[in-house]
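Have a look at the structure that comes next, please.
All protein chains but one are shown at their positions in the complex.
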Amino acid sequence: MSDVKLSTDEVAKVASLARLDLSDKKKELFAGQLNNILSYMDKLNEIDTKDVEPMFSPVEHTTVLRKDVIIKEHTRDEILANAPDSDGQYFVVPRIV
Amino acid sequence: MVQFETVIGLEVHAQLKTNTKIFCGCSTQFGKEPNENVCEVCSGMPGVLPVLNEKVMEYAAKMGLATNCIINKKSIFARKNYFYPDLPKGYQISQFELPICEHGHLNISYEDKSGEPCKKRIGVTRIHMEEDAGKNIHSVAENASFVDLNRTGVPLIEIVSEPDMRNAEEAVAYLKSLRSILLYLDICDGNLEEGSFRCDVNISVRPFGQEEFGTRAELKNINSFRNVHKAIHYEVARQIDLIEDGEKIIQETRLYDADKGTTHSMRGKADAHDYRYFPDPDLVPLVIADEWLAEWQAAQPELPAERKVRFEEDFKISEDDADFLTAEKDIADYYEAVLDSYNEPKKVANWIKGDFMKELNQSEVGLSECKFKPEMMATLVEMVDKDVISNKIGKDIFNEIFTAGLDPAKFVKDKGLEQNSDSSSLEAAVDKVLADNPNEVEAYKGGKKKLVSFFMGQVMKETKGQANPGIVSKMIQQKLS
Partner (left out) sequence: MSSLIEKSLTEIHSLLIAGEVTAVEAVKACLDQIEKTEPEIKALLAKDGENALKLAAEMDKLGPDASKPLWGVPVVIKDVLATKGITTTCGSKILENFVPFYDATSVAKLKEAGAIIIAKANMDEFAMGSTTENSAYQTTCNPHDLSRVPGGSSGGSGATIAAGQCFAALGTDTGGSIRLPASFCGCVGVKPTYGRVSRYGMIAYGSSLDQIGPMTRTVEDSARVLNVIAGHDKRDSTSVDCEVPNYIEALAERTDLSGLTIGLPEEYWGEGLSEEVSEACKNAIKKAEELGAKTVPVKLSMTEYAIATYYIIAMAEASSNLSRFDGIRYGHRSKDADELIDLYTKSRTEGFGDEVQRRIIIGTYVLSAGYYDAYYCKAAQIRRLMRNDFEKAFESCDLIAGPACPTTAFPVGELTADPLQMYLMDIFTISLNLVGMPGMSLPVGIGKDTNMPVGLQLMAPAFGETTMLQAANVLEKSLPDFSKPQQI
């Protein structure tokens, strides 16, 4: 299976959806590798999965709930401590609008 | 000329009145210092996991029951992936394929443009649970935006309607009805301005008779019922203009500008969203036990529609009055509390619909902060009803006693405003008026019987409104016969 699924342009488009910016060289490299991987994934089409219920997780239990009770264990300083930019009250980012 | 039909569907986001956020133990209290109600879970720190607040499930299901939905036995949470600074995880936990409630409806009544009463059933497609985003504050001066995550993770239910509405009146009636139910259930503040009740309006137009829908625009940022009205009118006109000019409607999100009364496109077409929904592997399916559902059903309070019927039947008031009085839970509660002290439903209804609502709307405080308590209202209505004061005096003093929360009986007594039923003093006033207006007396006697109201007015003036109108009227007619 050697059909090309992703052109370099499409790789760039998907990357931008994921907020990644690839250099031209990397786009080429990734496109090749990703096509390889995606072609390999096509193997799954060999199997008929009609009427098979998808299994998204191995857990079989359901309905895990928490009481509606306030818990405060950390301070704002702790929350903000790792922020690259903060004024002690807010996380600061470049102006959005 | 082609006539167009408007098609409207609504998406309402209602913030739930829980103590804590949907997936962590942080408080939901409004108005705290920025980033105070934040923990590692709602700020999306690495490695943390969500656990569902049981009240959110309960409230969502109760709203479903109140809007005649099917409550799905099993529902699942999904991730909606997009990047924005107020969305710490880079995805919003919501529900996609299996929401908690589906296939409901709501019966609305409203007056159309010509004032005709109308009724309609609006489909409720689904209700799902999700987390709210935080808030970004933008500063031009500092060339920066500031991210506050206090609201991040506050529970929301999104209530999605069918595209069943055909004009602004229906849309607003539906929204008011939804809001009313949320307040009756006591699960949401219903505050449009503060954003605890938000509506997005999906709107399109099509030539009458056409089956398929036109391309729709989604209107956001509408924070009052009046603006819903205005935004719809603007948008319908905009779309029809475009079509008539041979242009195409673009499917897009548009923001309503309350100052200009217009809508404008929010983002370019290029940045089309692809939310990549998939089931959230950090949360397990939610299965609602039959006994919980039975319990919630049993605990369901009386809802506006039921209360309206009860008011009509028990209090023998008109459908319109019952509609009006039950639309807002606190008004209905107030009305019933007044009746507890003075059981004259129609008279109390008139006062509440009239002067009381006028003052309440002008005062800009909610009914809960209103100083004029139901017993005071009852006393006032009773005093008017029993001729202790005239209706006019009642209306004249209403603003003052309402605003300050004064006992009407004491106020009337202190100011000496009791109605004058003393025949000798009234007779003097009547005689004076008749003597002062000989021409009118002539005319009356000549057959212009309507002039009795003129004499009445003059007597009232003479007695500063305190004359008992029944006695005066009789007296005038006797003297002139």
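Per-chain numbering from 1; labels A and B assigned in written order.
Definition applied: a contact is a pair of C-beta atoms (placed from the backbone, for glycine too) under 8 Å apart; a residue touches a chain by one contact, two chains touch by 3 or more.
Just so it is clear, the model here is predicted, and its values are computed rather than measured.
Against the chain not shown here, chain A presents residues 6, 11, 14-22, 26, 30, 33-34, 36-38, 40-47, 49, 52-59, 61, 64, 66, 74, 78-79, 81-85, 91, 93-96. One chain of the complex is left out; on chain B, the residues touching it are 40, 43-52, 79, 81, 83, 85, 88-91, 145, 147, 274, 276-278, 281-284.
Here is the rule we use: only the chains that are shown with their structure count from here on.
Averaging C-alpha coordinates per chain places the centre of chain A 41 Å away from that of chain B. Only residues 17, 19, 56-57, 59, 61-74, 76, 79-80, 87, 89-97 of chain A touch chain B when the two sit together in their complex.
Interface of chain B with chain A (complex): residues 18-20, 24-27, 33-36, 38-40, 43, 51-55, 57, 74, 83, 85, 136-140, 142-149, 274, 278-279, 281, 283-289.
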